[in-house]
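The complex appears here without one of its protein chains, the remainder shown in place.
What follows is chain A.
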Amino acid sequence: MNAPTSPQKLTVKDFATDQDVRWCPGCGDYAILKAVQKTLADLGADKDKTVFVSGIGCSSRFPYYMETYGFHTIHGRAPAIATGVKLANPELDVWIVTGDGDGLSIGGNHLMHAIRRNIDCQILLFNNEIYGLTKGQASPTSHLGTRSSTTPNGSTDAPLEPIKVALGAGARFVARTADKWIKEMPDVLKAARSHRGTAFVEILQNCIVYNDQVFAGFTGKEAQEGSFLHVEHGKPLLFGAGRAKGLRVKPGTFKLEVVTVGEGGVTEADLLVHDKTDPVLAGLLAAMRGPHFPIAFGVLYDDPAESHEAAVAAHKADQKARTPDVSINALLKRGRTWMVEGPKA
């Protein structure tokens, strides 16, 4: 599904529908919608072969705004619906749009199993650390102390880290981006789309009504220097003002540490170089949190393996090869049969 299928240049508008977008003004979802439309336009994607499947929640209204095939399903179940779509037609380019409540709470089981099966699709998990459509309850990714309508004294439940959940389920592609990384997001989405198998993308998304500015410190233009790191495969893990800071493995441990190039004898050669095929490094990068570490963005892990659909197709082909006569009449006569010659005289 990488090959451009349309001769003329497509634009964002080609992927927009006539429906009024019903997200709150200023919602981070608008930027994500634009980035996805731009990604598909840039790639010359065939909108008739593109499918968006979603669950329930603010993010899950997404399919209505994409001029492609779309199915807005039920809470948490989009990965299961998408699995059925891919089993019926592996040729479709399937995108799952979900949120932190939809994907990690009510639908956590389906998310985990779609990933471990390695269904060939993109999963975009919009993480705003809150339930929006139900009016602001704490979500499974709300950080400790989040005050919400159901946690007036602050959330006491430890949050899930979406990328660590995905890696734990065996994801072969994980990436993180944010609504405020408008320029970077299409590159992450393009990488996700070109990955064969499940590509899991966490998109930090600001809920302007119920959890405003929760990511402000480390996303977009207001981000503080040194609070974020954009990873690039094959490049040293540098970040901060003048890209002076870097990550290395703390000698004698399995831990990362932040160092400054030029201080204490540290040179660029001492730094970790990002290797997107290293799942251990991906886990370490995904877990990084402020204030002592930057938040990692970009493709943290990308190491494809056989997709579920390919394995199913191979299995069916094998059964077919071992079945000389695939007519049902032949099937019904397999095994023990006997002839009754008719009523006794």
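As a working rule, a residue touches a chain if its C-beta (ideal position, glycine included) is under 8 Å from a C-beta of that chain, and two chains touch if they have at least 3 such contacts; residues count from 1.
Everything below uses one rule, namely that contacts and distances are computed from a predicted model.
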Choose one: "ATP synthase subunit b", "Macrolide ABC transporter ATP-binding protein", "2-oxoglutarate ferredoxin oxidoreductase subunit alpha" or "cytochrome-c oxidase". The correct choice is the protein name in UniProt for the chain not shown.
"2-oxoglutarate ferredoxin oxidoreductase subunit alpha"
With the full complex in mind, choose from A:74, A:209, A:249 or A:288 the residue touching the hidden chain.
A:74
Hidden partner sits against chain A at residues 17, 19, 47-49, 51, 53, 63-64, 66-75, 77, 80-89, 91-92, 109-110, 112-113, 312, 315-316, 319-320, 322-323, 326-329, 331-344
